[in-house]
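All protein chains but one are shown at their positions in the complex.
Chain naming follows the written order as A, B and C, and within any one chain the residues start at number 1.
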């Protein structure tokens, strides 16, 4: 059995205890809800995109340490990036979580930084959905900004 | 395994090869169809009841040796009996086929005659439905004469 | 025989369940997820394997000896199930793929035939999704109205306005025991109330049939359903029980082989009960396996199992409270007589998902999540809970292992 310490790295627990960018953004920022049907967790992503750049991003909702910390780390990482950069970044992350099938489109040179700590989640397949919840919701929110 | 000779007694094969009372009766005789959903056999009973007595009974349809001979023997036995006698006779037969649950209502003194030969069918449970097809259809026809 | 075995010892019973002998990293398995699905005793596994090795054949359709014998084993199991819940006769026992299908069968057949726009169905706030979503689907299709019995603060059904809630209701469908709270509902009383209001009474008996003696006739219910896999039986099988005259009057549910009497190009007629509701090839080996499970449970004694679970509940409630005090919140009744041994809880603010993951390090298996009862979760103010559920094979040692593992969880968070 993989050790629990692979899952609960210090940086993850830090983001869980002290989440960054928690809160809401008023319209015209878009907001998008996601939920994990297995455990009941839900998350809401607020996204302010202007001129193709993520100006601000916040999140609310309830979830386990993995979903909360993963989302918190994600918000830190994407703020200030262009939409294209964010999309490539999400692909790179999901590839780490072994969710993208072909890796042709994944830019392996992208550095995930702290987020690499989430790699241990892969050993606990049920938790992968927790780790990716915020990211998938971000993609949905991005789509809405493009409508 | 019970021997096949328990099933195919000579009297049964005789009624199968030379069925008695095969044919139809015109109205006002009632007619009633029965079928065995397992094997596709069907039977039609024609029944002429007057003053509470079975004046005539005939049957048509297709079926295996057991359903055909059982029906043939049944027609011979019930002709001339009163409705009440027929009902008691059918109960006695179905009891022999171990289909009537309580035996309070069964008159054990009724002599089934040749029809006793069908007792061997009990050892082949799947064939009980064949043996009783004509009898159940007779009951349905009797009900119709009472409407 | 129900209730005759007084030498009940869960540590001995445990040995009948091969998976519970399993050790992982030198520690025994503490399986506390039986409200979800139960482990299987050797007798069930062996009966199924033996059946497939020695007796497997089609049932109902073929006349040769092998098939006749298989049919007999299959129907014997149906009779055993009928007896187990004191059904009037075995024509009232319909095999489905799970309890969920049984509820859908009622809604699709009886519901479509009998409920029109504006008709009211009464449910409760503690229902499993299986007893909610099928009705919501009929609501979308037909515009029926759903009404809900609320809860009291001590996790019981609030029956203070039951009579008025039942006014004009066509169906009252409720669980015999909550799979989240452990609450045992007064089934007889609820059935009587439904009937007094002219409503049908449907009992979702998934959580009680495995754990206590069942008498559907004493309940006075019209329908009840439960799952083989929660009562030591195989997966892939559920049971619908219904009163014969109601089943008789219902239109068919799934169409196909076995459920017909006649088929022509221009139409079909239905077979008699129970075939009418069992289209296609049934779960042959699984039904035979359920027969073995029912025999096994009966030999242990359902009354003994209920007594054991009352004792377990007492122990668990006292032990957890004395060890953790206010650090643990148990969402459910305090009185062991009014509940089953299923405990949903919150612990020191640790998210249930994290909790279950940490407990798993000690081989303690608990479920974390919404337990297919999202409306209830919202009402008790939790997104998710951890749930430890005990069965006949769980000992106080299992409860202690749970508590020890909870202690270790605090070290991480």
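Methods note: a contact is a pair of C-beta atoms (placed from the backbone, for glycine too) under 8 Å apart; a residue touches a chain by one contact, two chains touch by 3 or more.
As the structure is a computational prediction, the values presented were derived from the model and not from experiment.
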Could you list, sorted by label, every displayed chain in contact with the chain left out? A, B, C
Option from C:71, C:304, C:356 or C:394 whose C-beta touches the chain left out: C:356
Touching the hidden chain, out of C:168, C:186 or C:236, is C:236
Which of C:63, C:328 or C:403 touches the chain that is not shown? C:63
Which of C:10, C:39, C:71 or C:156 sits in contact with the chain that's absent? C:39
Looking beyond the chains shown, say which of C:13, C:85 or C:132 touches the absent one. C:132
Spell out, residue by residue, where the missing chain touches chain B. 1, 3-4, 7-8, 13, 38-42, 62-66, 124, 127, 130
So which bits of chain A touch the chain we can't see? 1, 35, 37-39, 124-127
Since one chain isn't shown, list which residues of chain C touch it in the complete complex. 18-19, 22, 24, 29, 31, 33, 36-37, 39-40, 44-46, 48-49, 52-58, 61-67, 96-101, 103-104, 107-108, 128-130, 132-137, 140, 146, 148, 227, 229, 234-238, 252, 254-260, 262-265, 267-268, 279-286, 353, 356-357, 359-360, 364-369, 372, 374-375, 378
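Going forward, only the chains that are shown with their structure count from here on.
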For which pair of chains is the number of C-beta contacts greatest? A-C
Farthest chain from chain C, going by the mean of C-alpha atoms per chain? B
For chain A paired with chain B, centre-to-centre distance based on mean C-alpha positions, whole Å: 76
Quick one: report the Å distance separating chain B from chain C, using the average Cα coordinate of each chain. 45
Computed distance of Cα centres, chain C from chain A, in Å: 38
Out of chain A, which residues touch more than one other chain, so two or more? none
What positions in chain C touch 2 or more of the other chains? none
